[in-house]
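A single protein chain has been omitted from the complex, and every remaining protein chain is retained in its original position.
And now, subunit A:
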Amino acid sequence: MTFPQFAYKNITRNLRAYLAFYLSSSFAVMIFFMFAMFIFHPALETGYMNNIAKKGMVFAEWVIFVFSILFVLYSVSAFLKTRKSEFGILTIQGASPKQLRLLITLENVFIGLASIVTGIIGGTVLAKLFFTAGSYIVEMEPLELYFPLKALGITIGGVFLPLFVLISQFTLFIIHSEEVVSLLKGSVKPKREPKPSIPFSILGMMFLGGGFGLALFAGIDIGSAVIITVCTVIGTYLFYSQLSVWVLKLLKRNKKFYRKGTNLLWISDLMYRVKDNARLFFIVSIVSAVAFTATGTLATYKSMFTTEDSLYEMEFLSYSSNKDENEQLTYIQQQFEQKNIDYEQSKFKAIETGQGSSNYPVLVLSYKDGMKILPELKTPKLEEGKGGFTLGKQNEKDIQYSKIIRQTYN
């Protein structure tokens, strides 16, 4: 048996121990990759998405990024705990620092690559579903699957490979910083029975209730969105770490129920497990919540955009980078003529800029064009460097005047 053979045997005969770590890493890669695929979709490089919705998705990706790292680090430390004694035995048998480094690096590369491959396959399938479902909600052609070079680059090279390298270092650090005796004892440290705290359980209930209550009944603006988010995040954490144990404890106290059949077994088992995995459940919940919320917000935003913001029955917005503008216009005109629809066309140039605290994207057009399109507004003459802002077809009194940054038109 050579050392590489030993490393190979150690992994293949211990697959069960590696499985949990592999699966959770795959999950993290999958969610991250799906979002990356969406953000870097070529169809979204130009067009409506070039604005707040995309920023929202990018923000969601950052949240997922942070939680992916936490998630993977947490599962690797759980994984390590089960293997401390193994490292202790190797150390006392005289494995050199170099050999330990080789062993741990091999393992992490192996698991890392496997979960990256799995995660990317899973993410692609999920993205396909996501694109189809999303297009159904916003009633447009489904986004096509594409070869996601950028998304692949970021997922593999930008995030997860460095993460697994980091994890190897982290593992080595743990092994080198502990005495062999504590490594040897590492896996057998007894667990204390989980003790939920009643105040924290109640607090958790309040946070969760408050969060959902606000979400259902309060008006949605930036302020309440932040409060709702904070409430549900804290509530969710307390739910898993306290409330769930507390409920199981109540079940346990009911002797008649607890001592019946297999109840005794699953309740006491679940108590330890729930507590152990509280952080894992928490992270999975948050990541899924972010993914769903981002999708939902996107859909809502999209429909809002199409109904409320239109000045005209129909708008065609084309960015200066659009090379096919003339073809597309001709196509639209042909459609109108074929269906015998009477129409009037007005065309103007605008620049896109952000407005207000949320940097909400708005189109700015020149005063001259504006008067031509909306003569009924009878807007007073604007001073140098000032602009007017209106939300769709509204009265003059709704126009807010504000200073805009001077931009050159061309």
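By our rule, a contact is a pair of C-beta atoms (placed from the backbone, for glycine too) under 8 Å apart; a residue touches a chain by one contact, two chains touch by 3 or more; residues count from 1.
Following the convention adopted for this analysis, contacts and distances are computed from a predicted model.
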| item | value |
| --- | --- |
| Record-based protein name (UniProt) of the chain missing from this complex, from "Sarcosine oxidase subunit alpha family protein", "Diguanylate cyclase (GGDEF) domain-containing protein", "ABC transporter ATP-binding protein" or "LLM class flavin-dependent oxidoreductase" | "ABC transporter ATP-binding protein" |
| Residue touching the undisplayed chain, where the options are A:Ala95, A:Ile111, A:Leu163 or A:Ala291 | A:Ala95 |
| Contact residue for the chain not shown (choose from A:Lys81, A:His176, A:Arg273 or A:Lys372) | A:His176 |
| Residues belonging to subunit A that touch the chain removed from view | 1-3, 6, 9-10, 13-14, 85-86, 88-99, 176, 179-181, 184 |
